[in-house]
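Yeah, one chain of the complex is gone here, protein chain that is, but the others are all in their spots.
Here is subunit A:
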Amino acid sequence: MTDGGNTIINLIVEKYSYILPPVARGRHADCKRSDLPTPSEEEVSRKPKEVFPQQGSLSPSLRSWGMGMRLQPQCLQLDSVLQTVSVLEAVIRRSFGPDGGQVLFTRDTGQTLLTRHGTRILTALRVEHPLARMVVECVRRHSSVTGDGSKTFVLLLASLLREIQKHTRKARQEGAGAKRLAEALLAFGLDELSDVITVGVAPHGSSLSDPHNPGQTDTHTLCRLLSAFLHTRLSPTHAEIISQLTCELLSHWSCHGDFINEHFPALHTAVSGFPIGCSRLLEGQVIHADFSTPLPLRDHGPIRALAVTEPLEPSLLIGGTVLELGGANRGIESVCVRLGRRLDSVCVILQHLGVSLLLSSVRQSEAVLAAVGRYGVCVLECVCEEDLTLFSVLSGAQPVSDWAVIGQEHVATVTFCRPLVLGAHRFVNVGFPKAEDRGRPHSLVVCGLTEGQTEQSVCAVRDALLMLHTSWGPKHRTRATERTARTDVMEPYCAISVGGTFEFLLHHTLLQRKHRHTHSVTHRHIHSVTHRHTHSVTHRHTHSVTHRHANTPSHTDTHAPSHTDTHTSSNTDTHTLSHLDNPAVSEMLAEALLSVPRQIYSHNPRRYLEAHAHTLSCIRNHGNSPDSPEMSAVLAADGSNMVQADTGSGSMSGSGSGSGVNEVTVWSSSGSSSGVESVSCKYQLVLAVLQCLRSLLSVDTVLHANTSHTCQREEEEDDD
């Protein structure tokens, strides 16, 4: 499925256009690929229901109404949604998994960018189909929060849609509409998924926090987590170097991940023109500005520095003011003399404070540079805000904005200050004295051949930090876990090995639940679902499809906690939802999940079966018995290593060469460097997909409006 045909996909997904006249708008997705899975000729030729607002030309609109009437709205809708998502999936699949390639993206400005970032790829497509745009927006939102899982998002979404399609075709007479199924899935995800993960997946994972030292982060697991993440975003050789550097960076900062996350713009420097191997960590902070006055050569020692945010010499005449000459003001020479004196007094203050380094966020006049330079002070002009903020945080000194109140507390001490030439730019590297509360400050220098490459690495590191933040993040499931009476609640820092382990485990747990359905404690709340639903419906936007749906996921996000509130309070609610739905729903989810590992091992189906069988045997051997967590954790870790080693070999050997030699190396390598991924990120991903799915399927009509009537912007209707 992945081998490349040399066709050009032209994603001329039909735009819901403001400009074109409402004729000749036929296909939703014009897809010239031969190997796309779903969109058959027949599906493409079927026109989705289109309603044009009255524009004087009556006949086309009548015709399209007629077509819309002839077709089954729901069925059609599902097909076209699936078709749209499949197109996106086909693009995403190129860069998915260990064998996925890079995507080169040329901007209209002529820049070339490299990426394996799902969101980046999707936004670069500039799709015009409203549904596709909605999906892209959902992916973007999800990835801006967690920084992870954008490619899996699309895969999972497409596969869920396929499951729903299968189910609706099979059970049409049961009235299981796509939208109802999506709602049931979402409700299941919100209510029970965390329990399922706690029972079925979490015991097989390892913890991110250090077992010997609670509260501290286990650096080894952290590195595995980072390296696995970066492998999905960079080419393998780059990922090794960058993940090693990121780990070092984190350890230098004593794993203050959030701090690095916050100040990342100031903490990294991208240099193009060097091989990636030249990337390194630098002690201290890199200030992205050059000396405006030459640095006096002097021996090392602590240097006193001052950060300023205003010009030392104000302009004599600010726009609009009038300077009166003659009379009391005397001549202009007195003004000039005053100016000079003021500068001198500032210099005296600086000398008094012993300042020899001035960081200015604004440009200083030449007179200032010359005057200050005479006192042996070197000046850095136009220091950007991020650098200045980080500087003041690290040094503990506030920037000066008023020269009248300048004191000892504004003076920072730096241990060294040296010029730094990175590629074409000249920067300044400053060091800070040791502080006990945070580690030794270090900055990251990312090298690459072109700007596109450095940007890719920087972006990947930024998202990796974001992903770490999510893995460590606030325990958003505490309420859900409180309800469970078990003691081994799902650990927020839980990580599980890569290679589809999460999906396999969840798959089996879901299927097992289905079998033991009658015994399991299920809380279904159609009440809560409808509550949320009506809320979102009443909150309907009347602008455009994309706007309305862009808002939906966050909307439901914000309402999720309140929902759980009502849930806990009304635990005795009657189980109004038909229990028949539940097994179907979990089965659908279970099947859909398998598409992810299937894609990971797409180049080698045998590996897929092996990995699957291996996970199964793990479950069978140790069960998901929560009674002996240590035992199962150890064994599972062992097993998951093997699974990971498997993936490693898969990525190495490729589809062609499954020779015996490879296997020996694979199984003999202990897998100590095997990657892990965060369970909580995965959980959030599944939830986000379910939310996106529901909002996708609750659209039934797309209205194309003409912009000349701005009042008629109402493009879109819900079916209820």
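Going forward, a residue touches a chain if its C-beta (ideal position, glycine included) is under 8 Å from a C-beta of that chain, and two chains touch if they have at least 3 such contacts; residues count from 1.
Note that contacts and distances are computed from a predicted model.
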Hidden chain of the complex, named as in its UniProt record, picked from "RNA polymerase Rpb4/RPC9 core domain-containing protein", "Sedlin", "Molecular chaperone MKKS" or "Phosphatidylinositol glycan anchor biosynthesis class H": "Molecular chaperone MKKS"
From A:I276, A:I406 or A:L444, residue that would touch the chain that is not displayed: A:I276
Residue, one of A:P265, A:G373 or A:P583, that touches the chain absent here: A:G373
Option touching the unshown chain, where A:R126, A:K166, A:K434 or A:R606 are the choices: A:R126
Residue of A:F105, A:F432, A:W472 or A:Y601 in touch with the missing chain, whole complex considered: A:F105
Residue ranges of subunit A at the interface with the undisplayed chain: 4-13, 15, 17-20, 33, 91, 94-95, 99-108, 110, 112, 114, 121, 124-128, 235-237, 272-277, 294, 297, 315-327, 331-333, 336-337, 339-340, 343-344, 365-367, 369-371, 373-374, 423-424, 449-453, 648-649, 651-657, 659, 661-662, 665-666, 707-708
